[in-house]
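Sending over a structure as structure tokens; questions will come in a sec.
Missing here is one protein chain; the remaining ones are kept as they sit in the complex.
On to subunit A.
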Amino acid sequence: MMKKFHNNSEKQSYILSFVKINIRLLFILFWLSCITGFILLSYVSHYFVPQRSLSIYMWSDKIDESILQKFEKDTGIKIYVNYYESNEELITKFEIAKDLNCDIILPSEYIIQPLIQQGFLKKIDHSRCDFIDRLYPEFMNMSFDPANEYSLPIYWDVLGLGYTHSYFQDGLPSNSWNLIFNKKQVPCKQISMVDDSREAIFLSLKYLGWNSTQLNTQQLQTIEELFLAQKSWVGAYTDFQQGYFLTSKTYPLVVGQRERIVREMLTDNDLAFTIPDEGTLLLISNIVICASSQKDDLVYQFINYIYNHEMMMLSCKEFCLLPTVKDVLEELPQEYIGVQDCLPGQKNFKKLQIFPNVLTQKQINDIWIAFKSF
């Protein structure tokens, strides 16, 4: 239906308002396309990635940068590294993006199962890995990936107690988790505790002497109360600052991962590390291949390169890591290891345990939020 106009000025004003709307629409479209183009730039950049390249997701202190540079030089394969700060952050990114556009990841043991279940990982062809027979059998066929179909262990570590000789001149009063959980036996005014809810719960189980595979609601309540009581002598919860707290004499006793404390021990003779007699948590870093990776040849070339004796020794010395490869661990100087009698085959190794995923993330969260809200 054509619109009828009574006079010329009415027609003109109609045309002008029509033009005005169109101009505005044109402006909006122009800016929308500019902003969309700007956002899409990051996606377009994927198409300019060289064919002979690998994208790796890992913690910042697992593979020395010089190794990656050497690998690029030796093979001509370009490496793009992305870092993440926690396993949870990694899996969240996976869940949101569905395809992280990466080839290799170095996740911790407890996150492997969820990654497999959600189909994010590709099976590993063991015949293309030339280092399998060099791996300690103690780290193979673990419950989270029984036949190592999707993951291969690369480094391992333990949680323990770091302390200063200057404060504990006669050594620690006992070698037990009592020192951090039992008020009567806490040897100093304040300590530093791990800030990882999962790890903290495991340590509380060790202290309480409970089985880590079966936990009921009553036991969870007891753990929450234990954390709440412990809070009065915990100065800080941290996953990364234990070394600093020891060297700066902020706290004379800290709970933390061996590698972070041993790194400080290399330059500070006042520090020491011990694993309590009740045993502790075994942490295993693994190498896995993303399901979306289409560069198998390059991936296996990289994996074999990383497990090479010389390269692994370099990373282990740089970051005080414990390798899962026999020949490297056997040759690694004691100062980089920092623990006694806990290596595979030694008497205390059996006291190390991984923490199976018996608790839901919600149960873990509820405990952590409840006591930290006070």
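Throughout what follows, a residue touches a chain if its C-beta (ideal position, glycine included) is under 8 Å from a C-beta of that chain, and two chains touch if they have at least 3 such contacts; residues count from 1.
We adopt the following convention: contacts and distances are computed from a predicted model.
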item	value
Per UniProt, the name of the complex member that is left out, chosen from "ABC transporter permease", "3-phenylpropionate dioxygenase", "Vegetative protein 296" or "hydrogenase (acceptor)"	"ABC transporter permease"
Options A:Lys4, A:Lys73, A:Lys184 or A:Lys362, residue touching the unrepresented chain	A:Lys362
Interface residues of subunit A (partner: the chain not displayed)	12, 15-16, 19-20, 23-24, 27-28, 31-32, 34-35, 86, 88-89, 91-92, 95-96, 190, 192, 195, 197, 231, 234-238, 244, 248-250, 361-362, 364-365, 368-370, 372-374
